[in-house]
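A single protein chain has been removed from this complex, and every other one stays in its place.
As written, the chain order gives the labels A and B, with residue 1 at the start of each chain.
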Amino acid sequence: MNARQDPVSRLVWIWLTLLVLLAVTTASAYVDLGAGNSIANLIIAAAKAALIALFFMHLRRSDATVRVAAGAALLFLFFLAFLTFGDYLTRPMHPAPWRSPQESTLNPHAV
Amino acid sequence: MSSHAAHFESDSHRHETAELGMWVFLATELMFFGPLLLGYAVGREMYGQAFAAASRHTDVVIGTINTAVLLTSSLFMALAAAAVRSDRTRMTMRCLLLTAALGVVFLVLKGFEYLSEWQEHLVPWADFRFEPRLRQGAGYFYYLYFAMTGLHALHLTIGIVASIVFALRLRVNSARALASQVGVTGLYWHFVDMIWVFLYPILYLVERHG
Partner (left out) sequence: MSSHPSRAFHENSYLHGGFTLWSWLTTRDHKRIALLYMISITGFFFLGGAAATIIRIELLTPQGDLVDAHTYNELFTAHGIIMVWFFLIPSIPNTLGNFLIPLMIGAREVAFPRLNLASWYIYTLGGLFVLATLLFGGVDTGWTFYTPFATLFSNSNVVLAIVGVFVVGFSSILTGLNFIVTVHRMRAPGMTWFKLPLFVWANYATSIILVLATPVLAMTLCLIAFERITRIGIFDPSLGGDPLLFQHFFWFYSHPAVYIMVLPAMGVASEIIPCFARNRIFGYRFMTYAILGIAIIGFLVWGHHMFVSGQSMYASVVFSLLSFLVAIPSAIKVFNWTATLYKGSILFASPMLYALGFVGLFTIGGLTGLFLAAAALDVHLTDTYFVIAHFHYIMVGGTVMAYLGGLHFWWPKIVGRMYPETWGRIAAVVIFVGFNLTFFPQYIAGAMGMPRRYHVYSPEYQLLNVFSSTGAGMLAIGYLLPLVYLVWAMFRGKHAPANPWQATGLEWQTASPPPKENFETIPENIPSPYDYRSRTRS
């Protein structure tokens, strides 16, 4: 919320870019890219979020404290996801002795 | 407002304080959505095929239109913030009302979507019907679908109410007096938009091509 601000035209350009990215992500979903579909979706979503944060929310011009506040939640959400998935992805490799053998895969009935 | 503004040294001190407060609040909001997002990731890991099948039952047309509606509403909110900082009271008011109107459009479309999902028996706690082989995973998906979109809609409703309230208050207050409040409402609105930007691909676009 400083005195300097983006001109209206730039905000409109950002909006148009966001709509183009939306079109790209929707179109890409109809092409079979295997795992690439999800990766493309998430990268595009992250790009859109970054544009919104940097321009609409002025993160580009915010002071360091605000940037740290914005980054902190991302970092800690990453911690939560990383360690939880660390459990899920390695759980079937080496079942604990007190688990029954049938349980040793993530979920045998899952499809 | 003046009653509790006394402990701030200046307007810019007040703006900076409100801005940081909102960003910290948004950090908590992101963590609040965290278990849903992670629950989704775990479910997709366990039930990949069922998630894809379930996702294909969502209404991608309404979903896409709604995404565009929200992105546009964010533009108007950004314009409102720009207007308020240059003291253009009427312009701020118009932009806020347009933002709120687009928010209402989103909710109405979402309502139609919920209605058709209810008619198609896709609500997991009300006579859920799905291909038996994929039923469990699809139920998991739709549970999270309603939880995430419902929570998002709740946040959006709060944003709409705030936008309208500040637009109405601009009839009596100057833009200068409400600059902090409008700026902070904008941050909140953009955050709600950002959440949707992630919900859209993970809910509507899973293996659409299949």
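Quick note on the criterion: a residue touches a chain if its C-beta (ideal position, glycine included) is under 8 Å from a C-beta of that chain, and two chains touch if they have at least 3 such contacts.
Just so you know, these numbers come straight off a predicted model, no measurement behind them.
Asks: Consider the whole complex, including the chain that is not shown, and state which of B:Gly137, B:Gly159, B:Gly186 or B:Pro201 touches that chain.
Replies: Of these options, the touching residue for the absent chain is B:Gly137.
Asks: On chain A, where is the contact patch with the chain that was removed from view?
Replies: Touching the missing chain: residues 65, 69, 72-73, 76, 79-80, 83-84, 86-91, 93-96, 98-99, 103, 107, 109-110.
Asks: Please give every residue of chain B in contact with the chain that is not shown.
Replies: Per the touch rule, chain B residues meeting the hidden chain are 4, 7, 13, 16-17, 20-21, 24-25, 27-29, 31-36, 38-39, 42-43, 46-47, 124-125, 136-137, 139-140, 143-144, 147.
The rule we apply is simple: only the chains that are shown with their structure count from here on.
Asks: Counting in whole Å, what is the centre-to-centre distance of chain A and chain B, each centre being its mean C-alpha position?
Replies: Here chain A and chain B have centroids separated by 16 Å.
Asks: Quick one: in the complex, what on chain B touches chain A?
Replies: 12, 15-16, 19-20, 23-24, 26-28, 30-31, 34, 37-38, 41-42, 45-47, 49-50, 60, 64, 67-68, 71-72, 74-75, 77-79, 82, 85-86, 133-134, 136-137, 179-180, 183, 186-187, 190-191, 193-194, 197-198, 200-202, 205-210
Asks: Could you pull out which chain A residues touch chain B in their complex?
Replies: Counting only chain A, the residues touching chain B are 1, 3, 5-6, 8, 11-12, 14-15, 18-19, 22, 25-26, 29-32, 37-38, 41-42, 44-45, 48-49, 52-53, 55-57, 62-63, 65-66, 69-70, 72-74, 76-77, 80-81, 84-85, 88-89, 106-107, 109-111.
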